[in-house]
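A protein chain is absent from this complex, but the other protein chains hold their places.
Letters A and B mark the chains as written, and numbering starts fresh at 1 in each.
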Amino acid sequence: MKALLFTAILAITMILTGCDSGSEEIRVYQLSKPDGSAPTQAPQAPVAPFADSARAPATSVNPSSSMNALPGMEAAAAQIETPEWSVPEAWDELPPTSIRKGNFKTGSAGRTAEITVTAFPGDVGGLEANVNRWRQQIGLDPLPLASLQQNLREIEVDGQTAQYVDLMDPNNAGGIGIRGAIIPRGSHTWFVKMVGDQALLVQQEQDLLFFLSSVNF
Amino acid sequence: MKTRLLKFIPWIAFILGLLYVGAGWFPRSLSPNFDFESFGKLPVQVGGRIKPLDSVARNTLLILSERQKTALPAVGSQESGATVPALIWMVELATRPEVADQMKVFRLLNPQLRNTLGILDDQGKVFSYNDLQPYFGEISRLSQQVNPEPKQRDTFEKAVLRINENLTRYHRILHSFHPLGTLDQISQEYEAYQSIIAPGMVQLSLQQEGKPHNSQILDSFMAFADRYLKLSQQAMLRIIPPEGSDLADSDWENVGESLLRSIQTGMISPTVLEYATLTEAYRAGDAEKFNATVQNLRSTFSAQFPDEKFRVSFEFLFNASSPFVRASTLYVIVLVIVLISWLRWGPLLNSTALALLVAAFLVHTLGLVARMYIQGRPPVTNLYSSAVFVGWGAVLLGIVFERFFRNGFGSATAALIGFSTLIVAHHLSLSGDTLEMMRAVLDSNFWLATHVIVITIGYSAVFLAGGLAIFAIIRGVFTKSLDRKTEKAIAAMVYGITCFAILFSFVGTMLGGIWADQSWGRFWGWDPKENGALLIVIWTAIMLHARWGAIVKTRGFFVLAIFGNIVTAWSWFGTNMLGVGLHSYGFMDAAFFWLLAFIVSQLVIMAIAGIPRERWRSAPLLIRS
Partner (left out) sequence: MAKRVLLFFTSLKLTVVLLGFSMALVFFGTLDQVNFGIHETQKRYFESILVFWNPLPPHSDSPFANIGLPLPGGYLLGPLLLINLVVAQSYRFRWSWKKSGILMIHVGIVLLIISEFVTDFFAVERQMWIDEGGTKNWSESYLENEIAIIDQTDPTLETVYAINSDKLRSGDWIEDERLPFRILVEKYYPNARIRRTGPEENIPPQASQGVAAGSGFIADWAQETFVDNEINADTAIVRLYDGEEDLGTWMISNLFDGDRFPAQQLKVGDRTYEIKLRFKRTYYPFSVTLVDFTHKRYPGTEIPKDFSSRVVVTNPAEGVERESLIYMNHPLRFEGHTFYQASFANQDTSSMLQVVRNPGWTLPYISVTMVGVGLLVQFGIGLSRSKTVRSPKRKGVAA
C-alpha cells in the first residue's frame, strides 16, 4: 500500500515537471498563398488582466504621432483644405488621416523616413515652441529662439515666407533626424516634416525641397 | 414608575439619532441675499456624468486642501476671514479670481519640499495661489526632473507632482467660466466679439484667396480667435450643454470650445452669456440679477435634460447631508456607550447603544442607496465605495448578532468596524471624485452587483469575526467581567460568522473567476488581487479545519480570527500597493504606513492573547477551579 502511494506521488510529480504545455518542437504545414492578410501591426503590448488594465497600447513607433491633437484641434484641422503638390517618385503615398493632410513614407535597405503634412489654426504656440517640440521628439533638449537660429533658414513656399528647419544631430549618426518647414499662412500654420534615419534624410534633401517648391495652396 | 420611564430611553436615543442624521438633509441657507444653493446646483459635465457645481467645488477643494471648507481672505487686522464651504470658494473662483487667489487652499506638508522651496514652519500648512506664486518657476523645474516611471518615484517627487497638478487644476478651473481680464466688462467683450465674427470671416476668406483685405478687422478677429483657442485648451469644466440630438451621449463644451464654435454658428451660446451676466452681477453685488440668472441657467438645463434635473439637485442635497460623517460620529458614541455598559447599567445602556446603532445604520444605508441612485450603479464600484460597503455589511451582521445574543459584543464590533471603515473611506476620497465612471472592462452591472458585492460582504464577515475576537481577548485579559458563558457565546458567534465568511469569500472569488473567464478567457490568472482573495478563502478554511480537528481551542480560534483581519487587510489594500510601497525609496507612502500599523496592532493583540490564562484579570470567572 505504501509502495503504491509513493509511486503514485512520484509518477504524478514526474509527469508534471516533464510535461510541456502542448506543442511539439517542430511543425510542418502548408498554406495557400497569399498567406492570410499582411500583418498590419508589430505585436502590441497585451492587455494585462484585471483592475487597471484596458489601456490602449501605444499606437505606432513614429514619434510624430505623439503630437497631442486636442479635441478642438482635430475638428478645426479637418476643416482646412488640402493644397496641391507634386509627390517625388521615391515617396510612397499613404492615405491621409484626420490630422495628416499628407502622409508619405520612403526608404530602402532598412532605412526609413516618414513625411507628413499637417495644418492647425493659429500659430500653435509660436516658432520657438514648434521647433522645440520637434527637437524633443528626437531626444534633443529645447533651446531658446536665439540658439535655434543655427537650425533655421528662411525659404519661400507658394509665395509665403516660411522657415526651413534642419534638426540633424551630429552625435547621433545612426539615429533619427528631422527636416521640414513651418509655413504660417493666413490664420493657420502648416507643417511639413520629414523624420527618419539621418543618412536617408541627407539623401532625400532634394526631394524634400522639390516637394516644398511644388506646394500650391 | 422609574422603570417605566427608563424603558423609553432607548427610543428617545433612537429618535435623537434620527434627528441628528436627518438634520443634514435640511441645510441652512448660506446667505440671505444670494441664492448660492441654486448656483451649487448648476450642471457640469465632468468625468462622463453630469454633476452639480457643488460637487466639483467640494471635490476640488478636497484634492487641493483635504478639506471641504476654507476661509475668506482676512480683512483689515483679522487673522483670517470667515470659514466658508467649498461652494462659496467656487463662487469666488468663478467671479472674483482676485479674491480667490488670496484664499488659502493649497496644502503643502512634505518637509523636504518645503525645505527646497524655502518655506518656513511658521508660514503654516495651507497656502494661497498668491503665496505660492514666487515658487512657480522652481516647482515647474522640479517637476521636469521627476522620474518618468511612476512606481519608482519617492515621496518628494510625488509631493512635487502633486503641488504642480494642484496648481494646474486651480488654474484650469479659474479659466472654466470665461476668459480672464476685466471681468466687470465681460459682456462687452462678448458683444465686441459677436459683432466682429461675420466681418472677420469675410476678411479671412479674402486673405486666403490672396485678395486685398482689411487687415485691421482681420487682426482683431484673429486676436479673439487666438484668445479663445488658448482658452479652450486651458478650461477644464464643461459647462455648456450640447445641442441637437442624442444629448445623453454628447460631449459638453468648455467655454473656449463654445466660443470657437460661435465662429461657425455666428452666435455666442446663451449659457456663456448667462455666466458672464452672473459674474458681473456678483461683482457688482447685485443679488437680484445673480439669482435671476442662475434660475435662467437651471431652467434651460431642465428643459433639455428633464431626467437629470432631479438627480443633480439630489446630489447637491446628498453632499450637504454628509451622511457618512454623521454615521461615523454616531458609531463612536455607540462604542463608548457599549464600553460603559460592560461596567455599569448593562441592560439599559445596551439597548440604548443598539438603538443608536440602528439609527446610524439607517443613515449609512441611506448614503449607500443615494450613491447608487446618483451613479446608476450597484453599490461597490471602486475602493472608496468598497470601504463604505464593508462597514455597512459588518454593521448589519453586528446588529443581527446583537439581537440574538444581547451581550454588547455585536454592537461594539459593529460600531468599531463602521467607524474605522468610514475613516478609511474618507481618506480614500481625497484623491478626487468617488462617483467616477467605470473603465470598459469593469463596466458590467451584473458582475459588479454579484462578484464585487459578495466578496465585499466576505470582507465584512472576516472583520466582524476578528473584531469580536479582539473584544473577547481585551475584555478577558484587562477586565474582570468576562465569564465562561459569555466567552462561549462569543466563540459561537465567531465560529458562525467564519462559516458565513468562507461561503461568501469562496463564492465571491469564484464569481470573479467566472467574470474573468467571460472577459478574457482565463478563469484564474494568479493576479495579485485574485491571490489576495484566495488567501482569505484558504485562511478561513484553515480556521475551520483547525477547529474541527481540535487543533485549536477557544483562545486559539480567537487568535486565528484576529490573524484573519491581517489577511483581509492585505487582500483589500496590500495588493494595491505592490510595486508602489515595496520597491520605492521612502517607504513612507501614507497608506502603506497605516496598513503596517494596522498589522502590527493585530499582532500585538494576538500576542496579548498568548498571556497565560491564569494571568488574565477575568481568570477567576473563566477557569474552573
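To be clear about the criterion, contacts are C-beta pairs under 8 Å (C-beta built on N, C-alpha and C of every residue); 3 or more make two chains touch, one makes a residue touch a chain.
Since this is a predicted model, take the numbers as computed values, not measurements.
Participant: In the whole complex, not just what's shown, which of B:369, B:578, B:596 or B:611 touches the removed chain?
Facilitator: Of the candidates B:369, B:578, B:596 or B:611, B:578 is in touch with the missing chain.
Participant: Going by the contact rule already stated, which one of B:193, B:539 or B:616 would touch the omitted chain in the full complex?
Facilitator: Of the listed residues, the one touching the omitted chain is B:539.
Participant: I'm checking contacts with the chain that's been left out. Which of B:230, B:406 or B:427 qualifies?
Facilitator: Missing-chain contact among the listed residues: B:406.
Participant: Residue by residue, what part of chain A touches the chain that was omitted?
Facilitator: So the residues of chain A touching the missing chain come out as 1-2, 5, 8-9, 12-13, 16-17, 19, 21-23, 25-33, 35-49, 54, 56-57, 59-60, 97-98, 109-112, 173-174.
Participant: To test your reading of the contact rule: which positions on chain B touch the chain that is missing from view?
Facilitator: Contact residues on chain B toward the absent chain are 45-49, 238, 248-252, 341-343, 346-347, 350, 404-408, 437, 439-441, 443-444, 447, 481, 485-486, 489, 492, 496, 499-500, 502-503, 506-507, 510-511, 513-515, 517-528, 531-532, 534-535, 538-539, 541-542, 545-546, 548-549, 551, 570, 575, 578-579, 582-583.
What we mean here is this: only the chains that are shown with their structure count from here on.
Participant: Taking the complex as given, what residues does chain B use to touch chain A?
Facilitator: Residue list for chain B touching chain A: 204, 207-208, 222, 225-226, 229, 232-233, 251, 256-257, 260, 439-442, 516, 520, 522, 525, 527, 529-530.
Participant: Which residues of chain A touch chain B once you look at their complex with the stated criterion?
Facilitator: Residues 47, 49-54, 70-72, 76, 121-123, 186-187, 217 of chain A touch chain B in their complex.
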